[in-house]
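Only a single protein chain was left out; the remaining protein chains are all shown in position.
== chain A ==
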Amino acid sequence: MRRVGGMVWLAWLIAGPTAWAAAFSVAYGLHGLGCELGWPALSLGPVSLQRVAIALPSLAAILLCLVLLARVSTALGPEAGIPRLGLWIGLVATLYTMAPVLVATSC
């Protein structure tokens, strides 16, 4: 099996936490924007636009982690161990930090 080295391996390693951090930052920004623009009052079906806006970046991050988890073995072979753990950390961290946002009062 070919060996994957250096920066590519590093990119796989930090992909999970990076996805979490990006989703967190985007949700943080959208939250403030939504409060100012009155998104909590706009309903999209059973939930407000505000909750959808905050949840979407997290869903994207979770999806990204799942896709990368499905590919990490083929991409990295025997070096996949720690990057796989990183992806799980990103996925669980995203679920953990975003869950309260969906129930708490927003603005």
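One rule holds for everything that comes next: a contact is a pair of C-beta atoms (placed from the backbone, for glycine too) under 8 Å apart; a residue touches a chain by one contact, two chains touch by 3 or more; residues count from 1.
The rule we apply is simple: contacts and distances are computed from a predicted model.
Q: Quick one: find the hidden chain's UniProt protein name among "Cytochrome aa3 subunit 2", "ABC transporter permease", "2-oxoglutarate ferredoxin oxidoreductase subunit alpha" or "Xanthine dehydrogenase YagR molybdenum-binding subunit".
A: The chain we cannot see is recorded in UniProt as "Cytochrome aa3 subunit 2".
Q: So which of A:6, A:45 or A:100 would be touching the chain we can't see?
A: Of the listed residues, the one touching the omitted chain is A:100.
Q: Take the complete complex as the reference. Which residues in chain A touch the chain that isn't displayed?
A: So the residues of chain A touching the unseen chain are 100, 103-105.
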